[in-house]
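Only one protein chain is missing; all other protein chains are in place.
What follows is subunit A.
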Amino acid sequence: MLFNSIDFAIFLPIVFVLYWFVVNKNLKHQNILIALASYVFYGWWDWRFLALILFSTLVDYGIGVSLGKEHNLNRRKILLWISILVNLGFLGFFKYYNFFIDNFKSAFTFFGSAINANSLNIILPVGISFYTFQTLSYTIDVYKKRLEPTKDFISFAAFVSFFPQLVAGPIERATNLLPQMLSKRQFEYNDAVDGLRQILWGLFKKIVIADNCATYANLIFNNSADYSGSTLVLGAVFFTFQIYGDFSGYSDIAIGTSRLFGFKLMQNFAFPYFSRDIAEFWRRWHISLSTWFRDYLYIPLGGSRGGTWMKVRNTFIIFIVSGFWHGANWTFVIWGALNAIYFLPLLLTKRNRQNMEVVAGDSYFPSKKEIGQMSLTFSLTVIAWIFFRADNIEHALNYLREIFSSSLFSIPLYQGVNFLKVLFPLLLIFITIEWLGRKREFAIEKVKIKFRPFRYLFYYSLLILIYWFASENVDQQFIYFQF
């Protein structure tokens, strides 16, 4: 079920009413409802893959219980490895099997021998990368004794499948979400209103910004050979906003929906395009994944401790794995490696933590230096996104080659797309609102319009834009569903 669908618009109020008016007296019943609703939500897409989530839930629940009883270190390690192998095994099979087979075949052919292995017609279960990492965090935390294993299967099942963030995050830690599942939730007016506001903003980002950018970005990327360097730059910028609007919009809707049910999920995006360097960007982009890799991969590898070689190695590992997590394509690997290259100079010169506060925290406008820093970071990010969006490395290289040719200085040429009239004003409004709200969790968390009719007018304007563009751009899926 998609957040921007009629199905979800019907599903959400039904679950909300049942949750707060029918089963509100009993925590267990509320959790049963969450689990059932989540299975319906997921099964709406393809019910066959419910078995996969259920199996993963059963395995990690069982391993968690066993880890709670087991004190022998070797046996605990075995249990942990079973969980890791089962979860990553599923992920590896569904997501990476064909990639490895194809690459092995190419490699063997290159060296003059052929292997007889066939790729399979595998459907990638939606959200597998997200819920796999969420359940893994549970078993690792229980193994490390950072978390008591739960014996409440229903709550655990609700934690694994929690529908607002099941298919595209934020990837919640068991230490944050599971205790909330196990304790009584109270309806809080302010949380619910904030939740609705965040849903509204998420829908705006997705439908108005991302989907509109997608129209132009797709046109330009799909026909990149026909366009000049200047047009390709715009295509890459449009994709940069598309992916941000798409993914952070999804996160906003997920977090807002959770708030309606009394849950507090972690912030997943903190205005990343206002970052002054790449290190800050990565503290603000897809926070739930970056911190997951930091805590469960980077730190266990030694983090930034040790010598220069260790730092370089660990940085490359975490960025490349992060890239590969997005998909079985070399373009994602290059995207990750490129970000590692951007990040390393900051790490090695110990300047990776110099921009920890919100940009221009005390003023409305950034300084000239901050504008320069933000522009440079944004430009580097745009270049990296070209690899992320391209069909393959050759496509990305050709795209970049054209950008860095003399045609960069030509007037951008569009064929039948009236981007100046629609997209530019929309982007301008979007960037302004995001800038004004950059100190908050999401841009319109606090709307400083005291007079209620005027405040409503602002919300109505957003609703009208959402309604307008929802029917114009009907075919745009959430990008991160494919991961």
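Keep in mind that, in the parts below, contacts are C-beta pairs under 8 Å (C-beta built on N, C-alpha and C of every residue); 3 or more make two chains touch, one makes a residue touch a chain; residues count from 1.
In this text, contacts and distances are computed from a predicted model.
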Hidden chain of the complex, named as in its UniProt record, picked from "YhhN-like protein", "SGNH/GDSL hydrolase family protein", "RNA polymerase ECF family sigma subunit" or "ABC transporter permease" | "SGNH/GDSL hydrolase family protein"
Where A:W47, A:F100 or A:F187 are the choices, the one touching the absent chain is A:F187
Which residue, A:T349, A:S406 or A:S471, contacts the hidden chain when the whole complex is considered?
-> A:S471
Touching the missing chain, which residues of subunit A?
-> 6, 20, 187, 189, 192-193, 196, 415-416, 456, 459-460, 463, 467-468, 471-472
